[in-house]
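Missing here is one protein chain; the remaining ones are kept as they sit in the complex.
Right, subunit A next:
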Amino acid sequence: MADIPSHIPSRIPSRIPVRRTYKLYVGGAFPRSESGRSYPVTSSAGVHLANAALASRKDVRDAVVAARKAFPGWSGRTAYNRGQILYRIAEMMEGRRAQFAEEVAAAEGVGAGRAQAIVSAAVDRWVYYAGWADKFGQVLGGANPVSGPYFNLSEPDPTGVVGVFAPPGSPLLGLVSVLAPVITAGNTAVLVASERAPLPAVTLAEALATSDLPAGVANILTGRLAELAPPLAGHADVNALDLTGAGGLAAELEALAATTLKRVLRPGQDDWADPDPGLSRIRPFVETKTVWHPIGR
């Protein structure tokens, strides 16, 4: 055995940590971008954190296919069952609290206490929408007193596949606040995460994947907004867009949406800290279906 200088072993770490690979979440699986690309993600202070997948327009199309495939099953579930699953997401997030808090602190440059509060609010947001799943129908729908012998009932029906642009400045709480209402209503989603701070979105995807949420209900892409947004907004099989995080592209995307008359939720004044956003983010993503039936013998 060769002589080893006595100071060297003390420098060898007892264990090398295993680093995570941050991937896309499409159809319940975690693929890399089909393009094979990634991009470096840094903290708010500019420190390198990880490489995230740089999704392509092909990834957008794959995600829309997955969302469409999941739509009949998800929208066909009972509202109660959807609520149970959304609540399960809250449970799974609670279990990964430390990881979320660390990523939020790095992404937003906030202290540990503030990061914990943001994670708590994000968990509570799932609980909030879990409660809405089997209630918004009764609030938004109802019998219509038409002048004639007809039973006439209106009820909300999910719009379909919704493209969601998550707010760039609130990579966890803002993300949950836009994704949860869309799937609560029975839609399926293709979500573009915060370009600068995508890591909490990928961690959320890992919580979603262990929450009994059927594959394809939520699909999460990381990458360049300018590259992903136009193919998503222009995709003929997307039924609605949430442009909250679209920034300066919003007007252009709304014009693209017009081609197939997608429903559009424009960017607004959002206060992610508001614990009771009501139906403001469910109403835009449901159709009203009215059923007539004669009454007579």
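Assume a residue touches a chain if its C-beta (ideal position, glycine included) is under 8 Å from a C-beta of that chain, and two chains touch if they have at least 3 such contacts; residues count from 1.
The criterion applied here is as follows: contacts and distances are computed from a predicted model.
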Of "Pyruvate ferredoxin oxidoreductase", "CheW protein", "Branched-chain amino acid ABC transporter permease" or "Betaine-aldehyde dehydrogenase", the UniProt protein name belonging to the chain not shown is "Betaine-aldehyde dehydrogenase"
Sole touch to the unshown chain from A:Tyr25, A:Trp74, A:Phe100 or A:Tyr128: residue A:Tyr128
Out of A:Gly27, A:Gly83, A:Pro200 or A:Pro231, only one touches the absent chain, namely A:Gly83
Subunit A positions in touch with the non-displayed chain are 79-80, 83-84, 87, 124, 127-128, 130-135, 138-139, 149, 151, 275-276, 278-279, 293-297
